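Pasting in a structure now, in structure tokens, and then I'll have a few things to ask.
With one protein chain held back, the other chains of the complex are shown just where they sit.
Read from first to last, the chains carry the letters A and B; within each, the first residue is number 1.
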Amino acid sequence: MLPMLEKRRTLAGVMSWIGLGILVVFTLIAVLAPVLAPYPAQGPYAQFLTPPNQAPSFNHWMGTDNLGQDVFSRVLWGAQTSLEVMAIGVILALAVGFPVGLYSGYVGGSIDKAILLVMDSVYAFPGLLLAALVAAMLGKGPFNIGIAITVIYIPLYYRVTRNQTLSVREETYVEAARSLGARPWTIMWVYIAYNVLITIPVIFALSAADAILTAAGLSYLGLGIQLPTPDWGLDLSVAQQFLTDGVWWTSFFPGLMIILLTVGLSFLGEGLNDLINPLLKKGRT
Amino acid sequence: MHALDNISLDVASGESIGIVGETGSGKSTLGKAVLEILPPRTEVKGRLVFRGRELGQLDKARIRHIRGEEIALIFQDPMTRLNPLMTIEDHFVETIKAHQRVSRQEALARAEAALASMRVPESRISNYPHEFSGGMRQRIMIALALVLNPSLLVADEPTTSLDVIVEAQILEILEDLKRTYKMSLLLITHNLGIVAEVCDRVAVFYAGKIVEVGTVDDIFTRPIHPYTRLLLQSIIHLDTKELHSIDGAPPDLVSPPTGCRFHPRCPYAQAVCREKIPPLDPFRQDQLAACLFGKDFL
Partner (left out) sequence: MNSRFDISSSPPAAITGLYTIDSLLAGRLDLFIIAIRHLALPCLTLGLVLSGFFAKTVRANLLRTINADYVEAARARGIKERTIISRYAFKNALIPVITVLGLEFAILFAGAVLTETTFNWDGMGRLLIDSIEVQDYPLIQGTIIVFSFIIVLISILVDILSGVIDPRVRY
């Protein structure tokens, strides 16, 4: 489906590979957390294993937190929570935003304008606040947070899909298909969707990066994942109060994970963008 | 990829040469090469001699002064060639002041004179580019190009995006300039018609090489190279009964055909055309063609 991307050692190519690599590593961490984590991350068997707030040592590579839980294990298990929320959020947003954008862009007229109005209003709102509102309404827990994330990103997928649809719709091959009597459904899904699809991976990666930050932000504010579930944002907010006592490892490592995953996804998105955009332009001469 | 291969052309003062070719023949690249405004990663091999000076040897400041003041270039698409944030007045004053030390009033006076000669109403000098039509913008561009009285004007498809009436007006202006100011003109186009009207000599380009050079009279009435002949055949006249075109498409310049680059599309091609690169030989006085069988077409 994708045109053959030449194997060039470009910065964009390198970035994409690094990003993909990071994403794969984090996914593996999330999947293998039960195996990799030396200690449990929550529950009575996790707490007070050692005195709380111990610096990193041979037994606890990233130290322990205020409840004596092993930070390393919590960080590994936290990957599960983050990726779960991010995946639900972004995949559902794509599943809703893409078809609606396709339909809206293709049909045009007042239906398009109405949907656009709704989507734009949601889009204009700062993401974190909107997610907070939705999370407050739905309640806490990974799945509900995922839904909150979905709501924020639907307008983005809608917008991108709709814009692409609008330009692809005017291409001559679509006109040709229409004049040959193809049904709107066919045109939309076979001709237009196929060509719009190529812009989706970039948006997917970039919105995933943003989703990680938003989910972490929500937990940080206390509106997302709740204790004792391991989550990077949550651990960050708990760790804040102990910073002045010199306990840096409880905030550093969760924060580092957030940064790494976000940067990795951003690299993937930006790298793909630089690779795909010239191809798009070439095809438009 | 070589956009241009082995080009040698002389333009005399007061002479107008037409550069004719299809899209991708390298003619626009030639225009930009003359002014040294090719994109950064292009390599130029060869010599550009202007009024006895070799342009490749000059430093950046000198070249900048030659651009606009001695050689001017007008482009094909006037719609996007003016800075949307500057008035026409700003454009003129900036251009003039970039080359000569004159007061603003003096610059304005020259601007108004240039606009008047292009039949653009002087009162509109404080308007912005988006307030003008395409034809007007092209006339403004020509006025801008001429305001410093260059000795060579390179016109890259100046009328392609304009309607025929405006085109006729602009061609009239170009002919006028040739007569009045003895300005040399390098007219780059794919339109043989305007070449016949305005130019003294013609160079026919194909796939980055010159395939024929000669006077307008010779080229149009006694063409030698098969490509030129086929081009002329494809022009539609009032009594044209059948449409002729040239089979095939212009070659890919990354890996051009061996030997004569036209041989895949040439109805007279022989085996040797695939092997030998035909040199540009004089077949008549002042008429050169790059064909191994040129003699047969005289």
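Worth pointing out:
Methods note: a residue touches a chain if its C-beta (ideal position, glycine included) is under 8 Å from a C-beta of that chain, and two chains touch if they have at least 3 such contacts.
Remember, it's a predicted structure, so these values are computed and weren't measured experimentally.
From the options B:Leu35, B:Ile188 or B:Cys273, the residue with contact to the unseen chain in the full assembly is B:Leu35.
Among B:Leu30, B:Leu55, B:Met141 or B:Leu186, the one in contact with the hidden chain is B:Met141. Note on the undisplayed chain: of the listed residues B:Ser13, B:Gln57 or B:Asn83, the one touching it is B:Asn83.
Within the whole complex, the absent chain has one touching residue among A:Leu92, A:Ile192 or A:Leu223, and that is A:Leu223.
Not every partner is drawn; the one left out touches subunit B at residues 35, 37, 64-69, 72-73, 75, 77, 80-86, 94-95, 98-99, 128, 130, 141, 144-145.
Subunit A residues in contact with the hidden partner, per the touch definition given at the top, are 124, 126, 128-129, 132-133, 136, 217, 220-223, 240.
In this text, only the chains that are shown with their structure count from here on.
Rounded to whole angstrom units, the spacing between the C-alpha centres of subunit A and subunit B is 53.
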